[in-house]
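One protein chain omitted, others in place.
Letters A, B and C name the chains as they come in the text, with residue numbers starting at 1 for each one.
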Amino acid sequence: MFDEECHFNQPIRWGMVGGGRNSQIGYSHRNAAQRDGLFKLVAGAFDLNASRGRDFGINLGLDSDRCYADYKEMFAAETQHEEGIQAVSIATPNATHYEICKAALEARLHVVCEKPITFTTEEAQELKLIAEKNNCVIGVMYGYSGFPMVQQAREMVQRGDIGDVRIVNMQFAHGFHNEELELTEPALKWRVTPEVSGSTYVLGDSGTHPFNLCGFITGLKVERLSCMRQSFIKSRTPLEDNAHVMMEFSGGAVGTLWASAVNAGSMHQQKIRIVGEKASIEWWDEQPNQLRYEVQGEPARVLERGMGYLYQDAVGVSPDRIGGGHAEGYFESWANIYHCFALAFDAANRNNQEVLSSLIFPGIDAGIDGVRLCEKCVESAEKNAAWVKYK
Amino acid sequence: MFDEECHFNQPIRWGMVGGGRNSQIGYSHRNAAQRDGLFKLVAGAFDLNASRGRDFGINLGLDSDRCYADYKEMFAAETQHEEGIQAVSIATPNATHYEICKAALEARLHVVCEKPITFTTEEAQELKLIAEKNNCVIGVMYGYSGFPMVQQAREMVQRGDIGDVRIVNMQFAHGFHNEELELTEPALKWRVTPEVSGSTYVLGDSGTHPFNLCGFITGLKVERLSCMRQSFIKSRTPLEDNAHVMMEFSGGAVGTLWASAVNAGSMHQQKIRIVGEKASIEWWDEQPNQLRYEVQGEPARVLERGMGYLYQDAVGVSPDRIGGGHAEGYFESWANIYHCFALAFDAANRNNQEVLSSLIFPGIDAGIDGVRLCEKCVESAEKNAAWVKYK
Amino acid sequence: MFDEECHFNQPIRWGMVGGGRNSQIGYSHRNAAQRDGLFKLVAGAFDLNASRGRDFGINLGLDSDRCYADYKEMFAAETQHEEGIQAVSIATPNATHYEICKAALEARLHVVCEKPITFTTEEAQELKLIAEKNNCVIGVMYGYSGFPMVQQAREMVQRGDIGDVRIVNMQFAHGFHNEELELTEPALKWRVTPEVSGSTYVLGDSGTHPFNLCGFITGLKVERLSCMRQSFIKSRTPLEDNAHVMMEFSGGAVGTLWASAVNAGSMHQQKIRIVGEKASIEWWDEQPNQLRYEVQGEPARVLERGMGYLYQDAVGVSPDRIGGGHAEGYFESWANIYHCFALAFDAANRNNQEVLSSLIFPGIDAGIDGVRLCEKCVESAEKNAAWVKYK
Partner (left out) sequence: MFDEECHFNQPIRWGMVGGGRNSQIGYSHRNAAQRDGLFKLVAGAFDLNASRGRDFGINLGLDSDRCYADYKEMFAAETQHEEGIQAVSIATPNATHYEICKAALEARLHVVCEKPITFTTEEAQELKLIAEKNNCVIGVMYGYSGFPMVQQAREMVQRGDIGDVRIVNMQFAHGFHNEELELTEPALKWRVTPEVSGSTYVLGDSGTHPFNLCGFITGLKVERLSCMRQSFIKSRTPLEDNAHVMMEFSGGAVGTLWASAVNAGSMHQQKIRIVGEKASIEWWDEQPNQLRYEVQGEPARVLERGMGYLYQDAVGVSPDRIGGGHAEGYFESWANIYHCFALAFDAANRNNQEVLSSLIFPGIDAGIDGVRLCEKCVESAEKNAAWVKYK
């Protein structure tokens, strides 16, 4: 079970740049950071529109004077604050990552940054030096290595369960942008605009995710690569909406990578398959609880999250948030139900029967029906499985 | 996108009975209730061991004087408190639900209770009356109706997309207790002890979940049923570790239910299939993002969470917490990574290099590697896909 | 590999009753019987329409004087024939099975009969006695026990790999007749006509298949059962188009069976799951190459046809007709292609260019393209994976 009690006495004081109204990624950062009580959101520069950002922050429960117009103002003020932020998460468009990271590190803040951390490796190396000098830690939000089965995969490869790695096939190939949706979708528009997105679209936006998993799981280093990239939507040139890469790793292994936004009809289709001398493992983010483990000459095995046969020490800082067998999304389902409970309780408090009756949630009648099912099943079973009336 | 801003000005003041140290279900309640900022945990009677419960509550950030020895003390004190709790969640063993619910309702608190709400329908009806009298709402924690694809299923059936319902097959049949593990596992021990668990084990513990979904989705009412139940582990008698039910619904539809804890090798295996005149739908909690929709004479369709073709009004109070295509468990993966970030930031603050170097998380080097991949792919692509050295 | 040489010197002389023009089942019998050269079709009474039956038989290569008007004529003549038939297959509507079987056995012929062998167990017992008296063998065409993975399942259960059997879930639940198609489909019409079909529709037509597999694999005997059956298409009454059965086996195991023709949107959905003390196995006829083997507490295993880890002695009289990994349907795909080859060769012989050019099959250009792919790949690889022009 996840140990809620292993908290710091003092959660890390934390701020955000970007991630305001309508930002899905901002919600994800806040949700993740606050899940275990280890971060406490105390400041933010959430929006280019300072007033909207302030409202947003206040709504999240921040003090209004710690809702800032921009990151410069925030870093300047917070470094003077007795209880100023110790860390900041950056969830802004790509083009701004470098300068905000640099400013944060120079303000001696720990950083969590959306990828890409910068547009060039030179810039990224520079950030690394500043961080080292200022005793700061940089986290980059490649979010898939936190899945327990990815961690299990890493441990299996590291222990030699599959033998030396020979082949790594990577893909993150969705189909959501097979048409020119940037004409109406701002969130796509900036991604295909080089000035904001950088030198790539799908390679950076999608392809770096399974590439990160490859490094995380195998530790392999690329020696050389060949990449063909295309813009099937012509207006996206020079950025690509599809790319294929072949690569050779140090030591003789080889790899392929497919990144795409035009894989029509696909959801994520993020997969990684690692072929070793003796066995292969494969993980797919759309069925994240399972890790396929295929030993040559033996039946394929499907490893499941939460089971005792996993490498317990290696899997998760919190392997049992939810328990084996439980559905992923369970927390979200419960949260949706609790959301309804809150609306119902509030409606009852206000004696608003109209709202109350419009809400659908498992209430006392669902409770009664569950009790009755048990009663009637027992009654039938005790009569040697005879048929019994339900009411 | 989930609308974080649609919050009450005043979150509901909320307490818990049970769900303390080592309680997985307690963590689930807190996680769900606090996800959207609609509940604020302010009081608790978390543990039969009052001192341990108090420590637990303090660790969660409660005032020590609102960590109570038991629910009676809590309800008595909170009803006198100016800012006392407005709602309470009950996560205690089954045998205590009735009395705690009753006390809560009599204290005019809204209630969220684990199932079964009571041991008998008479008791449950009594609670219903008290709730109505005191303007209280009762929620029962059947946690699966919050999945967006279950809500989509409900809407499809209600709109007649599958025609009149003919058959409903339900199952929740795991294999975790195919041996007599209650000899060493307290969490199982109480479930097979009639005094604590009630008159059933798997029928109530597992079977009521898909039965609840059946009611939620179809609205069908049972007319009569036949149940055979068994204890394959003999010592569990009179409680069952396996049960099969056939049922007839009002209006001519029929159903089956399989509840089991001895379905060796299975994880949850909670499934519901609803066969209508024209089409069938099927949902499986282990792949909760998908809803299978099979129209006779047409190719089977796989509906996916988050897509525009779903009945938007019906799906979820928050259909886009995560976005279509994103993996379930994504929030947990991010939370795991942020957990590591926190440990790393804390270690850096304490200048503890040993801890820092032992933590595995996507850091600046992962960031650099992602940037380099893009640089090198672009370089190759611009040379007509020529091979390029990686460093 | 399948041993084609292990043939009899003298294939069994074989006749058919029924299975003439437009009979899918007749084709299946001939295809199966003649596959290994162990049966030689020499006589037939293929059709109620004698003339059409004769033409049909001649077309199959029979002597016209051994194409008979009915089974009585055939049995009378063949028993007088020096090289008369030794065995007969019966592929007629259900109501005639008993009388034809009886006549065949009394003519001292071995019999292969479509199920149901009779309408009553008394009749079937009678046939058994006649067969024993006349040294005849009766085969009943339950066609699924010939799948290698079903035979593997049987061997696993017999050896105790899953421990004592506790639960057997069976289903054969398609959706092809969710509407009243018998109004226009004769092949369905007789199946829902009690005089021709017997006392059941889906129970006999579909349900007996997985029930046969249950007996084949586990050897369990039913003690008692409860069945609810329905006609969702009302005109089918008293025959059922849907049925659910619960059963208790000798020794304490239990089972369920679902037979249906109104499971809208489903193909066969014939599945059997056998839950033992230690493990479960599951087989699905739509993915017949795989047998799922789930040991409690271990990763689920997927066993594949043709692999060395199977119980070789038990699996198939001919376990390697096709080789592990090869697709089921491979023989049919090849046969389709050879069919085209024949049409092409014939068209060339007749110098019919129009037909020849209309046929689509892998010809010399496909051959050239395969050779070129290899040439060009080698050329590229030898240049250190450089890009090369294809032509």
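Following the convention adopted for this analysis, a residue touches a chain if its C-beta (ideal position, glycine included) is under 8 Å from a C-beta of that chain, and two chains touch if they have at least 3 such contacts.
Since this is a predicted model, take the numbers as computed values, not measurements.
From the options C:D65, C:E185 or C:E332, the residue with contact to the chain not on display is C:E332. The residue touching the chain not shown here, chosen from B:D65, B:D164, B:E298 or B:D365, is B:E298.
Think of the hidden chain as still there; on subunit A it touches residues 162, 166-167, 169, 175-176, 178-179, 226, 228, 230, 232, 242, 244, 246, 248, 252, 254, 256, 258, 260, 262-266, 275-280, 293-296, 298, 300, 384-387. Interface with the hidden chain, as seen from subunit B, comprises residues 226, 246, 293, 297-304, 307-309, 385.
Here is the rule we use: only the chains that are shown with their structure count from here on.
Rounded to whole angstrom units, the spacing between the C-alpha centres of subunit B and subunit C is 44. Among the residues of subunit C, those touching two or more other chains are numbered 226, 246, 293, 298, 300, 385.
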